[in-house]
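Up next, chain A:
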Amino acid sequence: QSEEPEPAPLADGIIYCSEGNPDTFNPQLITSGTTVDATAAQLYDRLIDYDAKQQKFVPALAKRWETLDNGTRYRFYLREGVQFHKTDYFEPTRELTAEDVQFSFNRWLDETSLYHHVGGSYPFFSATGLDQLINKVVKIDEMTVDIVLNNADSSFLANLATDFAIVLSAEYAQKLLVAERPEQIDSLPIGTGPYRFESYRKDILIRYSRHPDYWREGPGIKHLVYSITPNANKRMLKLVTGECDIIPYPLVSELKALNREQLMVTNEVSPNVSFWAFNTQKEPFDDPLVRQALSHAINREAIIQTIYYGNAELAQSILPPTSWAYDDRGIQYQYDPEKARRLLQEADHSSLDITIWAMPVQRVYNPNARRMAELMQSDLAQIGVSARIVSYEWNTFRRRLSRGEHDTVLIGWYADNADPDNFFRPLLSCAAVATGGNRANWCHTGFDQLLYSAIATTNPEERKALYRSAQHLLNQQQPLLPIAHSKRFQAQQKSISGVELPPYGGINFRLATKKPVQEQSQ
Partner candidate 1 sequence: MSHLLEVRNLGKTFRSRKGWPWSPKSVAIEPLSFTLEAGEILAVMGETGSGKSTLAQIIGGVATASSGEIWLNGQKVHSKNYSQLCNNIRMIFQDSENSLNAHLTIGKQLEEPLLFNTELSPAERRERVNLTLQRVGMLREHWEFYPHMLSSGQKQRVCIARAIILEPQIVVADEALVALDPSVRAQIINLMLDLQKDMGISYILVTHSPQIVKHIADKILILYRGKMIAFDKTDIVLEDTQQPYVQQLLHEHLKQNIQYNSDRSAKIAD
Partner candidate 2 sequence: MPQINLYHHDETPSPLQLVWKSYRARFLSMAALYVLLAMILVVILSPLLAPFNTSAQFSDAIALPPSWVESGNMKYLFGTDDLGRDMLSRLLIGGLYSLGLPILMVAVSSLIGMSIGALAGIDRTIKYQSLSRLFDTLLSIPSFLMALIIIAILGTGFNNVAFAITLSLIPQFIFVTRNAVHEEWHKDYVTASRLNGCSKAYLLYRVILPNVTPTLVMQLTVSLSVAIMDIAALSFLGLGIQAPTPEWGSMLARSLDEVYLSPWSMVLPGVTLFITIMAINIVGDSLRRALKERVNS
Partner candidate 3 sequence: MQLLDIRNLTVEMQTPQGVVRVLDKVNLQLSEGEIHSIVGESGSGKSLLAKAIVGFINPNWQVTADRLWWNGQDLLAMTPKQRRHITGRDMAMIFQDPNAYLDPNSTVEQQIIEAIPQGDVRGTFMRRRVDRKTRVKRLLHRVGIRDHESIMDSYPFELSQGIAQKVSIAIAIAHRPRLLIADEPTTAMEPSTRLQIHRLIARLAVSQQMSVVLISQDVASILPETKRLTMLYCGQLMETGPANEVLSEPAHPYTDSMIRMSLQTQQQLPHKARLPTLPGTIPTLRHMPIGCRLGPRCPYAQKTCVKAPVATHERQRVFHCHFPLLDTTP
């Protein structure tokens, strides 16, 4: 049926059916994967990038950098001729300079910065402690910046290469200040990335077009559209009917059953974990015995089979087995309803009424949280715990979650960078309780101690030992039950190429191209 050549607008554009609305167009403000997918790699660039294939950091906006003062000062030499986006709401008059870098970092770093309070909080930076780590950002000259740290930190560069450490336009910010519309910086974004912003309609689409003056090799298409499709089934159907070119979190088994030859499904190992977090600041989940009991009650093997269709690995720890700091000590918290019941009795709770909050959206780590909750519901019923499933629209869900309204929640995490620290501090540190990233609201000083010592040293063996004991402690306290490490799937039309799936989250359309089907088959 697609014999005729497609009309031009369809031939040089790609539709990505994303799973939700972005909260904002500035990834500094949020850790949500949806927002990051929609913005970070498309609109912005970072100082450095991480090349997963070569496993090393590569230059981006900074053409090179050097470490000074025993690792407490980093100097970045900026690339010349980097253009900001030219749109109908902003026309840049200059190229990228050190001022832009300084502004971008000070936005989340410096509380006296005029823009600091515009967006609210900066969860990634506070959870990773980057805002504490960096002392100041110094402009050496027009094209050189220094970042001064309070102490040496082995994860600094890794954090700098994440999707969150992006560079904004200081000139645009200045202009908005004058116009008294500073909040517009996050809704009508200006960056240096391969695509520039065109329009956004909530629940419908985001429209990007190619940045014509991009400083490195740009995309082979003119338009990129995020078609917002929260429903997994609908996303799949749209892929089949050709309304989507690429979809995240496909219903893999369904797609295989459909068996369409113009489609392909790619999968990749991805450092992620899904878990069941207990709100430890609430009765009765403040009692480790209860948490252990509930953990024993869940048949995680069944979950892997029915929810992931076997495309995931049972999680023994919050760290995925691929991580060098992984502690492999056999199966923790075996499915054992008897034991669970016993433990519960020990904790003086023979019957419990709890809520399970289940995400309304699919994520890499959990393709269907609500269904998983249903499974767990019946598991829990066997030990006399009655559970009610709670779900809200995704943004509402997270807002309420960070207010700690939940009893327990099914959620997860995927790593932003290769460092094991990324699994611990954003999720379970005391600092993360404040930013809402700590879904268990679990603050354990001993555990925090371990994490900070692990950060402070650069000796891998030492770090490994520290992380092992952290995992051990976690295992005893059980603020959350790790469930699975899933593969990351993506389904797309075969005509699309060049779409990159960085292992540490996000999606990158920088080199995306679309070829007509016939050409390919020749």
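Brief remarks on what is shown
As a working rule, contacts are C-beta pairs under 8 Å (C-beta built on N, C-alpha and C of every residue); 3 or more make two chains touch, one makes a residue touch a chain; residues count from 1.
How these were chosen: all candidates are chains of the complex that A comes from, given by their letters.
Quick caveat: nothing in here was measured; it's all calculated off a predicted structure.
Shown alone here is chain A; of the other chains of the complex, listed as 1, 2 or 3, the one that touches it is 2. For chain A in complex with candidate 2, the residues that touch the partner chain are 232-233, 251, 253-254, 257-258, 299, 302, 305-306, 368, 370-371, 374-375, 377-378, 381, 389.
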